[in-house]
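Since the structure comes first, as structure tokens, the remarks are kept for the end.
All protein chains but one are shown at their positions in the complex.
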Amino acid sequence: MLPGNTDFILDPANVIFLGAFALVLVTALGTLAFAIVSARRAVARGQAASILWHEEFEELPASARSCRHALTGELPGRHCERAFDCKGCETHARLVADAKPLPSIDTGGFFVLADRLYHRGHAWLKQEEDGTVTLGLDDLATRLVGKSDTLDLPAVGERLAENGPAFRLKAGKARVRVVSPVSGEVVETGGLGRGFLLRVRPDGPLDTRALLSGREAAAFLSRELDRLQLAISGARGVPALADGGLPVDDLSKAIPEEDRDRVLGEMLLEA
Amino acid sequence: MKLELSRRDLFLAGGGAVAGIALSPVPWKLLDDLSIWTQQPPTPTPRPAGPLAFRFTSCALCPASCGLKARCFGAQPVGFAAVPGHPASDGGLCPLGLTAHHLAKHPLRANHPERVSGGKRERIDRAAATAALSAALAACGRDPKRTFAVVDGRPGRSLSRTYRALAAATGGLYVTPPAAGAALSLEALAKRFDGGALALGVDFSKARRVVSFGTPVLTDAGTPGLLARLRAESRRRPAAERIEVIQVEATRGRSAALADRYIPIAPGTEAAFALGLAHVLLDEKLADAAFLEARTTGLADFAALSARFAPALVEQKTGVGAGVVTALARDLAANRPALVLGGDPTAGPLSGETEAAIAALNLLLGAPFGALPVRSEAPRETDGDAKLAAATSLDALPDGSVGFLLLDATVAEGMVPWARLERALAADALVVSFSPFRAGLGEKATLLIPGPAPLEESIELEGPADAPFATLAFAPALLSPPKDLALPEEILREAAEAAGLSLPAPAAGARSAALLAARRGRLYDPAAASFVAVGDVASPDALGELFARGACWVDDATPEPKGRFALLKDGEAPRLLETALGAPTALPASLASLPRVAVSAAPPSLLLTKLTRETALFSAPAAAIPTAARA
Amino acid sequence: MHTSKHTTSLPAHRYTLVVDLDRCTGCGACGTACAVENNIPPAAEKATERTGTVWMRVHEAAAAGDGPSTFVPIPCQQCDNPPCVDVCPQRAIEYDPRTGIVAQIPVRCLGCRYCMVACPYHTRSFNWWTPEWPEGMKATLNPDVSIRTRGVVEKCNFCVQRLQAARAKASAAGQAEIDPADYVPACVEACPSRALSFGDAADEKGEVARLAKDPESFRLLAGLGTGPKVLYRSSDPAVRERLSRTGVTRG
Partner (left out) sequence: MDDTLIGRGLKRTPLPRFLLWLVPWAALLALGLYAVYLCFAVGLNQTNMDNRFAFGLWIYLDLTVIALGAGAFFTGFLLYILKKKELKAVINSAVVIGFICYSGAVGILMVDVGQPLRAWFTFWHPNVHSMLAEVTFCLTLYLSVLAIEYAPLVLKNRRLKEVPGLLVLENQLHKVMVVFAGIGTLLSFFHQGSLGGLYGVLRGNPFAFREHIGIWPTTFFLFILSAAAVGPSFILLTTWLVGKVSKKRLVSPEVFQTLAKISGWLLLVYVVLKGIDSLVWINSTSPKTGVQVSSFYAHPPFGTWVLFAEVVLLGLVPAVMLLSRRVRARTGLLVLAAAMACAGVVLNRYIMTIQTLALPSLPFDSFLSYSPSWQEIAAFLAVLGYGVLLYSISFRWLNLFPEERELATKG
């Protein structure tokens, strides 16, 4: 094939044909190698969670990608394009600076606790006095999941990445992961009965600009209930309540078993 | 500074080394070598058994006795070429001869004496075989109802002399199959001559019209390829010198397909057709009047007979149009010399009446002594005072009375049908064959004492009986027979001695001596491609040396004898009339598959499956080569 | 006609086979001698006319009605513009620019059979079966020719091993050119009616060059422009006309 082979003939036809083939081969292999190397590098740099989250975010339906300021009515209909990362968002920075008082908002029957910060993936974060944070599931998600069959919590010492999977849970046929609102190291695992699920020591100073609190969180949960209703009624044959509402106390029972996985995935932002 | 080597560094170093080697020419070279190495043939090419040499001999497989130029490595022949200019074959050769060197190792080859009883083959030793022979010989001498008979396919050899002595000593029969000339209806013609014994050959080079009644003149009969070559050569000469072949046959065989004209005829009506031609020749005064006048008798009677066969009647009898008959007769008369042949060497001669009609036709055309020349015989040693039996034909074998039938290795089943032999056998007869093969007649024997295979023994070969000249070769052996092989001559002498029969001493060299003494003819030396007159050969040793180099003797032209041919023999007319006016017979079963297989005593080489299975040239492939041979 | 790199300069030697159709009786001697010379094995149990390994095949070309048949021996036509050489993906077919001989290299062949599809003369054989000889027959094989394996394509190469031997002999004798008598293919040597003649058509004084110019000579499928170096001859214009056509125009 190349000079040096037995019977090789150096003529233009050979050079053109084999040159073209070599070029294509090198391009294909080079591109493949580039993809593999950059993937490895991204994993090594701990960008895996971020990439994963961004990819997942791209695939979310528009209704799940509402801007927090659309939830509050400040910028109606606006969709987030930054994968819910408000830290570098100019719009968010401007609106926070304007700091208009929020109108009164219906919590939709969910608890929104003042000491918690809420993530759009339905995890809450509580800053503890010792500098750690505790993580848990918000009220809507807790009711949605109902009684979880298994809670797959990371072991102590494992690292969580912001917007990466914090833990997984299984309920009936549904399997879903919950996104972590913070990067850090797991220092303690809790449980459903213990008020928190994970205690995490954050990497560096905590930046909570992307998280929701207070009335904003309440507005979020209220809008999430609408989304939930849409998700459930999308599946055929599920009776919605006459007033369009859902039995807030026992959300999990309102979801047919065969739809549970899809609905939980949609609500917990997993494609 | 402290040098620390981590595992990672080692991996990197290793990986770097692998990558470096991968980018070096080494793997490239290895792959290239692998490519070349895998291009070696998976089965090694056979090693030559010695240096390349060309040796000459003759093929003993069929009566054509073609010259062979053998390409040998050491003692091993690996292929043959024809020998142009060879007096017996002049470059003729056929697939059988081209594969003769395969036969010694043929899967049907037998190397040891075998007794067949109850369908089972049982290997016996040489002593037991000799004992069985001697017991049977002794029994034949005692019991007049258990005759000894020996069938010899190639008479005239020194082994034939032993056979004849044995037959004479036991009061038995020495049987020879009909000569090739008989199958061409030439013998029937020669027997009509009143000037003494006569043998006629065929000289196609002198003929311009060849009419063949079912004889495969262009394929299987005579020397391979001879007539086809002469005919093709004549086509590039003036029209008046061209040879044309007219095939008259019921089925369109290979020869008919090759003939210039093919005349399909109702089977068994050849006599009527021949008489029809005779009718036109005589009626239109087209016959060779001078020849008829000088050399024949009985013209008036024959004319009276043939007068009844007007073309219209012939058309009715044979299915050949009257116009075709008339035109052919005129064509033959206008293009003399013309000759007529009949019968198929592989299917046996035609009926006597048909042969009579064909003979008359040849006489009307003046064929004898021209296109059908007188043919001498090769000089033979005289019988001297030895008691030797004369040759008899198969017809002489009485039914149910042969107690000991001895079949020579040269007897082809196609020439000597087993059914005829079986009829002659007495109950519990011993059938001994010297064939080296468990095939053909060798398969029918109750005691097989295999002799040398083709090319394993030097053999005296007379040329085909239809050739214009007599030829003789002492075809040298190319292969050596298996070490412990019993030679028929030895084993017969041992058995005869044990049975108390005395045989004359073997006449070694007697035939060469006779040849030298006759001082006739020339010797063709194939290596030099030149002739030496017999008169110029100094000594018997020089002659033997010539023959050992594959030389072939060829006779001079024989003068025309005095005498006349009978157009009709006494009392022949009514039988001829009856046959010619008879109804057509059934189509004969087609025997031919591979050419010449029927006239060869040896089974064909397995390689000839290429012709029978892998080409559409030859029919009935299964019959040609026994499938058992594949095992 | 279609041109190719091969026709631009003809080789110094142009070994050519001339077949005189007037002489051929279809006896099969040529094919038999070829099989013996080139170590072609006996037919496999189930081999047929279409699956056998036959380098020299004799076809019967029947005339209309009861007219005489013509037997046509067809080895590889050794084209000067071969349709097969360029189709082989891995150069297992070589056109020798010195002799014009188209040689198949079975050891490099992967058995794709594209060359068989490309050849309009159907002169190639694929080894559908493993070549096998009975034990005793192996001793009779020709040591000058290697044995092929199953699954490769093979064909006539004008007994090129004999050319090599002739060259070796000439060079041992210090001669530049071979003695023509030393290079004769096996089929030519075997033909009993001398229907085959062989020689160098580039030798203007030679018999083959004369025959090539003879009006009785023609090539099979000449319209395709393949330039065969196997010539056919017949004294019969009807035969020449019949065999000069392509089969597809029949009927």
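First chain written, first letter: the chains are A, B and C, and each begins at residue 1.
Here is the rule we go by: a contact is a pair of C-beta atoms (placed from the backbone, for glycine too) under 8 Å apart; a residue touches a chain by one contact, two chains touch by 3 or more.
None of these values were measured; they are calculated from a predicted model.
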Chain not shown, its touching partners among those shown: A, B, C
Candidates C:61, C:168 or C:238 - the one touching the absent chain: C:61
Touching residues on chain C - with respect to the absent chain: 1-2, 44, 46, 48, 50-52, 59-62, 72, 74, 81, 83, 86-92, 108-114, 116-122, 124-130, 149-153, 220-221, 223-226, 242-251
Contact set of chain B toward the excluded chain (per top definition): 31-32, 35, 38
Hidden partner chain, residues of chain A it touches: 1, 5-7, 13-14, 16-18, 21, 24-25, 27-28, 31-32, 34-36, 38-40, 42-43, 47-49, 51-52, 55, 61, 164, 173, 175, 177, 231, 234-236, 258, 261-262, 265-266, 270-271
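Methods note: only the chains that are shown with their structure count from here on.
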Rounded Å distance, chain B centre to chain C centre (Cα mean): 30
Geometric centre distance via CA averages, chain C-chain A, whole Å: 76
Chain A and chain B, separation of their C-alpha mean positions in angstrom: 98
Of all residues in chain A, those that touch chain B in their complex: 2, 4-6
Contact footprint of chain A on chain B as seen in their complex: 25, 28-29, 32, 35-36
Of all residues in chain C, those that touch chain B in their complex: 20, 22-29, 31-33, 35-37, 39-43, 45, 47-49, 51-54, 57-58, 60, 62, 66, 68-69, 71, 105-108, 131, 134-143, 145-149, 165, 186, 189-195, 235
